[in-house]
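With one protein chain held back, the other chains of the complex are shown just where they sit.
This part shows subunit A:
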């Protein structure tokens, strides 16, 4: 179990700055997920923690100890790679044993450790097989077993599930969560998939272009995003964002000038144009462009004067025709300034005049 600190970390590749200035603390024992679009520097961050890549400047501490000059093999970090990176010329046993041998663990001890770990990972029948003859899921387990057997301070996983099919991925997700609970070790997990991030992490670090946009528990990211990027990265479909100036029904009070207004698709309610509005909130009139039914929920795409947005409903399908009023409760509106930063001190209020003219 260990805490990882990145302090003023900068990474450049041949003059191209990939990570301009990263300050991040990964709590000990946490399941921290780094999430962000492809190419935002997640893998680079992981690789710097593992010691496979050296930061251009800044410090990295693991368990309080400065590891800038520590070899990867000596950092007490185990990594699971996206394509598993199993040694193809070695058997499952050989793969798991290699790291132990290099650390000078005596043979007796090695055999005990391998037996135990294979019991846990369900690999006992495959000990003498080569990785090529195993299925994707089994290879994944070998990669995990190889990492676990070293009993590292930190587990690092770089998109470990992206090569598996959907069903197996779901299963491995649960297994990894359980594994983390049992080991209590710090997990640093990278994915570009926000659903995976939300369902696995107890702490999520949203990254963009080498910068941390927000680091928080999943529900905080969802309910209280710091900025437009996070708001639009989390959620399916993501948060709707419309320019404030094109929403005539909107009145705000408080500090700051809202450039953008956001709301989650699931917080808007559709009503027919003719209906008496019973709830108080921002009303946006729109035309329904597409409807998508996912069984329990319906997703509508609406087009309005300010742009298009989604509405997600768990109620019965909307039957009011092609036009609808979307009503978003005032307290469910999020405001952002021109740079995309959240304006937390701004509130929406009921307009002086009735909103009927929208």
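One rule holds for everything that comes next: a contact is a pair of C-beta atoms (placed from the backbone, for glycine too) under 8 Å apart; a residue touches a chain by one contact, two chains touch by 3 or more; residues count from 1.
In the analysis below, contacts and distances are computed from a predicted model.
Participant: Leaving aside the chains you can see, what is the UniProt protein name of the one that's missing? Options: "Nitric oxide reductase subunit C", "ATP-binding protein", "SN-glycerol-3-phosphate transport system permease protein" or "Ubiquinone/menaquinone biosynthesis C-methyltransferase UbiE".
Facilitator: Listed in its UniProt record, the absent chain's protein name reads "SN-glycerol-3-phosphate transport system permease protein".
Participant: Using the touch definition from the top, which of A:72, A:237, A:256 or A:320 touches the missing chain?
Facilitator: A:72
Participant: For the chain left out of this view, which of A:99, A:238, A:320 or A:340 touches it?
Facilitator: Of the listed residues, the one touching the omitted chain is A:99.
Participant: What residue numbers in subunit A mark contact with the hidden partner chain?
Facilitator: Listed in rising order, the touching residues are 50, 52, 71-74, 77-79, 81, 83, 85-89, 98-99, 102-103, 132, 146, 150.
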